[in-house]
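All protein chains but one are shown at their positions in the complex.
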Amino acid sequence: MSNSAIPSSTIRMEGVSVAEFSWEVRSPLDRALVAGRHGAHGDAGVSLTEIRNFDLVQVMARRGKTSEMAKVAKARFGVTAPVTPQTAPTADATLIWSGPDQFFVLSKGGKHTMVALGQAFASCASLSDQSHARVLISISGAKARTMLAKLSSIDLHPAVLGVGAAAATSMDHTSVTLWRGGDRGEQAVFNLLVFATFAESLWHTMLDSAAEYGVTIGHSGELT
Amino acid sequence: MKYSIFSLARAALSGHKTWQRTWRDASPKDRYDVVIIGGGGHGLATAWFLASEYGIKNVAVLEKGWIGSGNAGRNTTIIRSNYGLPGNTGFYELSMKLWERMEQDLNYNAMVSQRGVLNLYHSDAQRDAYARRGNTMRINGIDAELLDQAALKKMLPFLNFDHARFPVQGGLLQRRGGTARHDAVVWGYAHAASELGVDIIQNCEVTGFTRDANGKVTGVETSRGKIGAGKVGMAVAGSSSRVAAMAGLRLPIESHVLQAFVSEAIKPLIPGVMTFGAGHFYVSQSDKGGLVFGGDIDGYNSYAQRGNLPVMEDVCEGGMAIIPMIGRVRLLRQWGGIMDMSMDGTPIIDKSPVDGLYLNAGWCYGGFKATPGSGLVFAHLIARDETHKEAARFRLDRFRTGAVIDEKGQGAQPNLH
Amino acid sequence: MRITCPFCGERELGEFTYLGDAKPVRPAADAGEDAVYDYVYLRDNIAGVMSENWYHGGGCRAWLKVTRNTLTHEISAVEPAAGAGAAKVGA
Partner (left out) sequence: MMAAAQTHRLTSGGLVDRSAPLSFRFDGQTFSGFKGDTLASALVANGVKLVGRSFKYHRPRGILTAGSEEPNALVELRSGARREPNTKATTAELYEGLEAASQNRWPSLNFDVMSVNQLFAPIFVAGFYYKTFMWPAKFWEAIYEPAIRRAAGLGRAAVASDPDLYDKAWAHCDVVIAGSGPAGLAAALAAGRSGARVILCEEDFVPGGRLLADGGTIDGLPAAEWLARTLAELASLPDVRIMTRTTLFGVYDGGTYGAIERVNDHLPSPPEHEVRQRLWRIVAKRCVVAAGALERPIVFAGNDTPGVMMASAMRSYIGRYAATPAKRIALFTNNEDGWRTVETALGAGLQVAAVIDARAEISPAHRSLASKSGFPVLHGSVSSVDGGKAGVRTLSVSLTGGSRAEVEADGLAVSGGWNPTVGLTSYHRGRPKWRDDIAAFVPDGAPPGMVAAGAANGAFGLGACLREGFEAGAAAARDAGRSGSAGSMPVADDEAYSLTPLWHVAGKGKAFVDQQHDVTASDIELAQREGFESVEHLKRYTTLGMATDQGKTSNVAGLAIMAAVAGRSIPETGTTIYRPPYVPVAIGAFAGHHRDENFHATRLTPSHHWAAEQGAIFVDTGLWKRAQWYPRAGEKDWLESVTREVKAVRSGVGFCDVSTLGKIDVHGPDAGAFLDRVYINTFSNLAVGKARYGLMLREDGFVYDDGTTSRLAEDHYFLTTTTAKAGLVMQHLEFCRQVLFPELDVQLTSVSDQWAQFSIAGPKTRDLLKEIVDPAEDLSNEGFPFMGVREVSLRGGIKARLFRISFSGEMAFEISVPARHGEALVRNLMIAGAPFGVTPYGTETLGVMRIEKGHVAGPELSGTTTAADLGLGKMMSTKKDFIGRVMAGREALVAANRQVVVGIKPTDRARRLRSGAHIIPKGLTPGPDNDQGYITSVCFSPTLDQWIGLALVERGRERIGEIVHAHDPLRGEDYDVELCNPVFYDPDGGRQRG
């Protein structure tokens, strides 16, 4: 399993002497995630994929600066930042509502790092880097919704949690951010941001919850 | 009428037609020396001690429903005196000593059963806190033992030693702790108090106080008319704020719901009382065979006498964490009682700021074990107008002065006590 | 019990933490010991409709003012605390 991916957001080679030390990143799920088939035999009902190496920045409006923050976001991302529990996908980032007057910027490729966004939002928002504070898990498969109903107390019905809808909620007494990505074929895709230090524990719970349906496990560097 | 195996056998000959009422069904008189509001364990015990210890027999106990219909009949029946702070330790031990002679005092079998109360610990820090508490108990002449894991494995081999999230390291044991049959305590005090002349008046709800020109309480207004009183004591846990408000008082108390649970009856499985130290779960097994268990309060103000699923699940999770053999035992009944949660987790037994009105309140979820002790010290306060020495710190003004008795160290946050 | 968070929608009790009566107001710095004692310790302990502080810690982390009947647990209104979503102020 490769652990050598270097997120350009946090690692900047500034040409200092020799790189004596390796600063490889290791996902909190590095040990727990064993790719392959798990649980009941037959067609796997659930697919769990960890998405690795992303930038995640929390943007919180300062007092009285909501509309200014919205303008900056619109200018930078070309979409309206969500003001209700929704996501706003753009070409190179997804804006995810995370609470009143705040949203996450989820991206890859180093364009929307803390430093870059910090400058853009300096006048109107407080930013906090959460790139390492969360683990991102994508859940799909015919039984994804059934399995998630064991962990989530919110209504996952497609008419209620539609594509693009988000929720700041809890699973297994742990705070998570959940949103529906674009469907994959006929199937819904649920994305889950989990606190990094809880991730292994919640991962095991998810595996236990999914085992009866059969599970395919993997990881990916691509955002869905 | 004296109860014994002989009277029982005699009565059997007549098909038990000779038994009389366990307590007289009294109608209110115009005036009493003392009126106690609340026909729960504390109120009835207070009346009995007034009559038996302090010679005040012209006493009425007013109960809005039927006696024992409040927390006296809704608790998990545990008795113990394993407290760690001055003020509590002596008082609960006084109460424990009264439990130990209750049945002979009252001529009623309340099934006081000293099968032991064990608090499990799961960390060094918890062990140290229990050591401190256990030493306090011993210094106060109370039995306490600190058990290690090896001793526990012998005593309770069914605990989850091998697959625990928070492994058990040991426990603080009070062998004299145990349980009592809660309803029988109520009936026993009612029986004995009634024999001494106390009027127990059911279906008599207090709706207000009568006061003289100086503001002194002179009696109560009730659903059965005005009743005059030399002194009025209130022992209405769960409703303390409402009754006190009739006298214009605000109390450092919130009402919270505490759920309790009982399983189907099974053959003896769990010997004494035990509390899980890494979650909210405690359990004992009743003489009838049901596991009687509970956990934390629901955590929000409530007068609804019922709780919600999260706490019920939390309690059962605690049970399955520490005693996973109870998985297939079925939960039979769930109920809720309204707790007088005080601001430091400790009761208030004091004269109120209103002349002639005496307070017995704020028992949190610990009132049952205090029943006889509470009765004695409250009777003392009412009879003598002075605090009993074992209740000296249960003053109302302690919140003002800061002399709080906060066993859990949670401060003025009732739902955390 | 379910609380409709004004930001997140209806959510399960387990996502919330209770603090207590929302009526007492923290006294001004010079209000004196009696006023603070009253604020910290004394409660109306209402049997009926009460305004309460709840925290949506398992969700959006907003503090909410919930109007709830303590006799029935019925919730009749939920609004954000003054400083929840306050970025809108003056916007």
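Should a chain be cited, it is by its letter among A, B and C, assigned in written order, with residues numbered from 1 in that chain.
The working rule: a contact is a pair of C-beta atoms (placed from the backbone, for glycine too) under 8 Å apart; a residue touches a chain by one contact, two chains touch by 3 or more.
Note that the coordinates shown come from a computational prediction; the quantities given were computed from them, not determined experimentally.
The chain we do not see here touches A, B, C in the full complex. In the complete assembly, the contact with the undisplayed chain comes from B:Ile5, out of B:Ile5, B:Ala150 or B:Ala213.
Touch with the chain that is not drawn comes from one residue among A:Val83, A:Ala116 or A:Ala133, which is A:Ala133. By the touch definition given at the top, subunit B reaches the unshown chain through residues 3-5, 7-9, 12, 15-17, 19-23, 25, 65-66, 68-69, 73, 86, 89-90, 100-101, 103-104, 107-115, 122-123, 125, 127-136, 138-140, 144-146, 158, 160, 163-166, 181, 183-184, 187-188, 202, 263-269, 278-279, 285, 287-289, 304-306, 308-309, 312-313, 315-321, 324-335, 398, 400-404, 406, 408-413.
Although one chain is not shown, part of subunit A still touches it, namely residues 10-14, 16-28, 30-31, 39-40, 58, 60, 62-64, 126-134, 149-150, 152-157, 160, 172-174, 195-198, 200-202, 204-205, 208-209, 211-212. Even with one chain removed from view, subunit C keeps its contact list with that chain: residues 1-3, 10, 12-13, 17, 19, 22, 26-27, 29, 31-33, 36-37, 39-41, 53, 55, 57, 61-63, 72-75, 80-84, 86.
The criterion applied here is as follows: only the chains that are shown with their structure count from here on.
In whole angstrom, the spacing between the mean C-alpha positions of subunit A and subunit B is 51. Separating the CA-averaged centres of subunit A and subunit C is a span of 31 Å. In subunit A, no position touches at least two other chains. Those residues of subunit C in touch with two or more other chains are numbered 12, 14. By the touch rule above, subunit B contacts subunit C in their complex via residues 241-242, 250-255, 299-304, 308-310, 343, 399-400, 412-415. The touching residues of subunit C, counted against subunit A in their complex, run 7-9, 11-12, 14-15, 57-62, 80, 84-91. Those residues of subunit C lying in contact with subunit B across their complex are 1, 12-14, 17-21, 37, 40-47, 50, 52, 68, 70-73.
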